[in-house]
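Input: one structure, supplied below.
With one protein chain withheld, the remaining protein chains of the complex are depicted in position.
Coming up: subunit A.
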Amino acid sequence: MCIISISYRRKESEMSVLGGLLRAGASFCQSAGTLLQTARTISTGTCCRIRMHAIPELKKVDRWTEKRSMFGVYDNIGILGDFKAHPKDLILAPCWLKAFKGNELERLIRKKKMVGDRMMAVDRHNMEKRIRFLYRHFNRIGKHR
């Protein structure tokens, strides 16, 4: 799509985009041999601002950090530890989400019950608005009431 740009400042960026694309295209062709057809891409607008090398490098991930190598330890503390503790005691979460799963309305109601009187006024007001909206949405709108 050709975008007619009125401002003249953009001419240099357009030229550099063209040049960059041609250079990237040429280097890509040389490295891959003659398997790929050379395609000259021409950009008439300012849409293609993303410049990428042909094949990005894979990010190096250390699979043996302390956290990754010790993940999951003590998950069976109930079975192997005489049921004095439960794996739900290991969860690091806000207090209204420990060992609880629910949809958004259930989570907000639980949060209001457990933490509501400690919340900031604005946050509590927004939460009550959201509870009101979700209650009406789930119970009055749509097929499932």
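In this text, a residue touches a chain if its C-beta (ideal position, glycine included) is under 8 Å from a C-beta of that chain, and two chains touch if they have at least 3 such contacts; residues count from 1.
The criterion applied here is as follows: contacts and distances are computed from a predicted model.
K.L.:
Pick, from "SUMO-activating enzyme subunit", "Large ribosomal subunit protein uL4m", "Phospholipid-transporting ATPase" or "AP-1 complex subunit gamma", the protein name that UniProt gives for the chain of this complex that is not shown.
P.N.:
So, among "SUMO-activating enzyme subunit", "Large ribosomal subunit protein uL4m", "Phospholipid-transporting ATPase" or "AP-1 complex subunit gamma", the name matching the hidden chain's UniProt entry is "Large ribosomal subunit protein uL4m".
K.L.:
Given the contact definition stated above, which residue among A:L92, A:M120 or A:I141 touches the chain not shown here?
P.N.:
If we include the chain that is not displayed, A:L92 is the one touching it.
K.L.:
Name every residue on subunit A in touch with the hidden partner chain.
P.N.:
On the side of subunit A, residues 29-30, 33-34, 64-65, 68-84, 86-88, 90-94, 97, 99-101, 104, 107-108, 126, 129-130, 133 touch the unshown chain.
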